[in-house]
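All protein chains but one are shown at their positions in the complex.
Presenting subunit A:
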């Protein structure tokens, strides 16, 4: 059974979510669900819709062109069809998430390798007060563990606080908080980033131009994230602010603390999403009870709504009008802050309220969602791998592949279990294993091979 979440339009959904991947269950209306299932069938079998769907989807690189089949309406064996839908859409969903994650990592790695500002040590955040400049290994390890404990506690406290706020419907407070944080991110951090890039390439730029650029960038970002706009723009902005957050983390987290924090936060993610009393799980369940989409602004979503009219169920459906809508249609898309949480959702956009007949259906493209915290921590891992003093690209590449594999596996599990799942543990585990093993084992081997120009 594929589970859906019936999203209502444009509610205030301000909440920070922990890192998790989820496919939400919702109590469906019977006739609506039948209509949905029938429409899914049609969706699965309509070649053209998929093609147009993928052409509209901003991050869908792969068009399914070869696997078209005839349109047949099936009222029987729906479960089989749904499983096949999972399969057919699964691969597309994976690619829809691969592309933004890859883009974010590319931005981060490109910046790390070229702009030296983000690899210079210039102090630490207050969340990691213990310095790692001690000569003894034991002391350094202890300091990094203490830093991790403090950081994770801060994150836990923030999450619990936000869950409490969400539970007691203090939407305005959260809304204001998120507007403030996205304001800072979009203006201040972008200004710093622009300044450092210009310094690196020794490009002179006068203040009026800078003000113009930053003002436009920030204002459009605020409008898009907190109000309405094209989906691609929102996705682009979410990727950019994730990258900015990642760069801040990479700059201000000390070396060993960063790795320990990455490990600890995957464990925390696992607990928070899977345990019955975990904050994120409570968040997800509360949102499902209220039939609200969860934090559309803090989640990267690639879902879209398609409006298609069909002449007959037996003939190939013709797309008469297609529009790309923001599937969440949020007014409050809040950006994430340093303690942003994340989830992956397998969601469906809501069907309209008009009676669903066989002649006319609203087709909906199911989308996948990934929380911004996931983006951030994936890219922190890859960025840290890129920032290693040895300057080895193999390590970066290996971590990149490892994270993508982890994401793929997580989406596989999502398809199997169909409930909220943490997105961090598998990817971060693979990433950490591959980072340390590539850096210490593969690098000397490959360097020796390269110096003798041997090929394996």
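As a convention for this text, a contact is a pair of C-beta atoms (placed from the backbone, for glycine too) under 8 Å apart; a residue touches a chain by one contact, two chains touch by 3 or more; residues count from 1.
One rule holds for everything that comes next: contacts and distances are computed from a predicted model.
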Check your understanding: One chain is missing here; what is its name in UniProt, given the choices "Prolactin receptor", "Vacuolar-sorting protein SNF8", "Gamma-secretase subunit APH-1" or "2-methoxy-6-polyprenyl-1,4-benzoquinol methylase, mitochondrial"?
Key -> "Gamma-secretase subunit APH-1"
Check your understanding: At which residues does subunit A meet the chain that is not included here?
Key -> 61-67, 69, 80-81, 83-84, 86-88, 90-92, 94-95, 98, 391-394, 397-398, 401-402, 404-405, 408-409, 411-412, 415-416, 434, 437-438, 440-442, 444-450, 452-456
